[in-house]
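Only one protein chain is missing; all other protein chains are in place.
Labels run A and B following the written order; every chain starts at residue 1.
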Amino acid sequence: MTEEIAGDQKVMGRFRVNGDEHHVAYAPHKTLLEVLREDLDLPGTKHGCELGECGACAVLVDGVPTLSCLLLGLEATEREVLTVEGLADDARLHPLQAAFADLGGSQCGYCTPGVLVTAKALLDETPKPTREQIQEALAGNLCRCTGYLQIFEAVEAAAEECAP
Amino acid sequence: MMRVPQFRYLAPKSVGEAAKILRGEVPSAQLFAGGTDLIPNMKRGQQVPKTLVGLRGLHALREVHADGGLSLGAGLSLSSVAGEGRIPLAQRALIMAAGKVATPQIRNMGTLGGNLCLDTRCNYYNQNYEWREAIGFCKKAPDGVAIQEVTHGTCWVAPSSPRCWAVNSSDSAPALIALGAEISLVSADGERRIPLAELYHHDGMAFLSKRPDELLTQVHLPAVDASWRSTYWKLRRRGSFDFPVVSVGAAVSLDAGGVVQAARVVIGAVTSAPVVLDASALVGAPLTDEAIAAFADAAVKPARPLDNTDFHLSWRKRVVREYVAGALRELRGDTADQLGLLARSAARILPLAACS
Partner (left out) sequence: MSEPELNTKDATPSSTPDDLNKAAFEVIGQPRRRVDGRSKVLGQTPFADDLKLPRMLHMRLLRSPYPHARIRGIDTSRAERADGVKLVLTGADLPIPYGILPVSQDEHPLCPDVVRFVGDPVAAVVADTEEQAQAALRSIEVDYEVLTTIASAEEALEVHEPQIHRYAQSGNIHKRVALEFGDVPEALDGADHVFEDVFFYQGNTHLPIEQHASLAALDPDGKLAIWSSTQTPHYLHKALAKALEFPAHKIRVIACPNGGGFGGKSDPFNHEVVACKAALVLGRPVKVCLNREEVFYCHRGRHPVLMRFRTGVKQDGTIVGMDLETLLDGGAYGSYGVASTFYTGALQTVTYEIPRYRFRAARAFTNKPPCGPKRGHGTVQPRFGQEIQLDKIAVALGKDPAELRLQQLVKDDSLTANYLSISKIGLRQCIEKVVEGSDWKRRWGKLPEGRGLGLACSSYLSGAGLPIYWNKMPHSGVQLRIDRMGAVTAFCGATEIGQGSDDVLAGCVAEVLGLDPHDIHLRTGATDITPIDLGSYSSRVTLMMGNAAIEAAERARSTIAAAVAEKLSVPKGRLVFAERRVFDSADPEQGMSFQEAVILAEAKFGTLGSVGSYTPPVSPARFKGGGVGPSPTYSYSAAVVEVEVDPLTGWLHVHKVWIGHDIGRALNPVLVRGQVEGSVYMGLGEGLMEEQTFRRLPPKLSHAAVHKFPSLLEYKSPTALDMPEVVTYLIEEPDPRGPFGAKEVGQGPLLPIMPAIANAVFDAVGVRVDETPISPEKILAALDLKAKGKPARTGPKGFPTIEWPEPFKVAPPWEGGDGRADDDPKAQRRAISEVRS
């Protein structure tokens, strides 16, 4: 049977974000970005255009880098969402986070959440990426501060760190 | 924050259900797959469908079948297409095209069908409601919102023209047409299969021959032998994000002596539909410098770039020639060094001359 969700009232949805389950009422025309920031109190995910043109809002959905500004909240329920808030292992930084903080991968920090989760997906798939693979993977995340080079180096350093 | 206007969301569980819904809801319903084209358009108020028919639940649309050739579900993400190992090297143009759409995240979300049905684009149209209001709404969206038929409004890029000149900016379309692909369209009446080239109209508004109650379900790649090789060249300002502003999809079948047995060359992003060139002049002779030059010179004529995309229109027209020539030189086996800088920026992704 076709499922129907009406547009004019809030609906209940079950969101699995960073391993936590949230059962919340949300407006069904909201994107995942709005649900995260406004309904789930997770402002770590940023927005720079809300039109898919910058990558600041990137999150992982079922492990895949996804633009939360273009994904409807109602299509994100019951899926595994990972945001920057879920990267650290309790209080311990993820190796990517540590490398970005140490090596200049983050200047103003605004594109950083989207870059970090995208880089995590890369390392999950390709533990020892080449510089070209890193560039390709991060080609959807605009950064105006760094010139990217320290970002690439931080990803490479994290890959070293993660290696068994 | 830019936000999506309210809508009703229907999630059919089968293609049949989807077709039924479309039949009942036309024209207020809009198919919704990856959302990477429609969501921005909705946020900017270019399209405000009352009903979205979400296709995410239709697993059949994400299947790949080897049936002589290859049938690709229209719901496959562009990333999946770009990574699909069953696509033969001879048809790498599709892998190159899918792999060059926008950005990795967009390719993870956007679908093959969505890229084929991409709304035509124009720098006067892909703007916020307020911007379009400031210049006066254009033909494609005379009351702010896009319609399918001309009523009133000015085409700002060609004010004296009776039609809309928004640009077909699909990467996969020129590549797939060059590969001789066909598509399946399903409606409540049943299924029809047409050459992909027939999907497109030379009109920025009514740019698809697909009826609003039809659903694009599959893309069929023909079976090919090892004599075929293909490529896709894309012109854009940056290494990612940008839509093509000139592109060339090309496929040729060469015999052992390098004589062209068959050829298809398609130019994308220079007018409202992909431009299929008459490649008969190439057939029966090898791809010599002279043959390529003559063909590339002639290719410029049907390209009608206007001032509604990135880059100057007359320069884009010049590039058409060099891209057509470059793509053909690549297909005859020129090395990366011989092809030079233009090829490195236009055709990256796969090693050049991989087929030779």
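Rule of thumb we're sticking to: a contact is a pair of C-beta atoms (placed from the backbone, for glycine too) under 8 Å apart; a residue touches a chain by one contact, two chains touch by 3 or more.
What you see is a predicted model, and the numbers here were worked out from it, not measured in a lab.
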Practice item. Kindly note down the residues of chain B that lie in touch with the hidden chain. Key: 1-3, 123, 126-128, 130-131, 133-136, 154, 156, 159, 237-242, 310-312, 315, 318-319, 322, 340-342, 344-345
Check your understanding: If you put the missing chain back, which residues of chain A would it touch?
Key -> 37, 43-51, 53-54, 56, 83-85, 87-88, 93, 96-98, 100-113, 116, 134-136, 138-152
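Throughout what follows, only the chains that are shown with their structure count from here on.
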Point to revise | Contacting residues of chain A [partner chain B, same complex] | key: 1-8, 28-31, 33-34, 47, 49-53, 55, 58, 64-67, 69-72, 74-75, 118, 135-137, 139-142
Study note, to complete from the structure: Residue positions on chain B within touch of chain A in the complex are 1-13, 17, 21, 34-36, 39-40, 43-44, 54, 56-57, 102-106, 108-109, 239-241
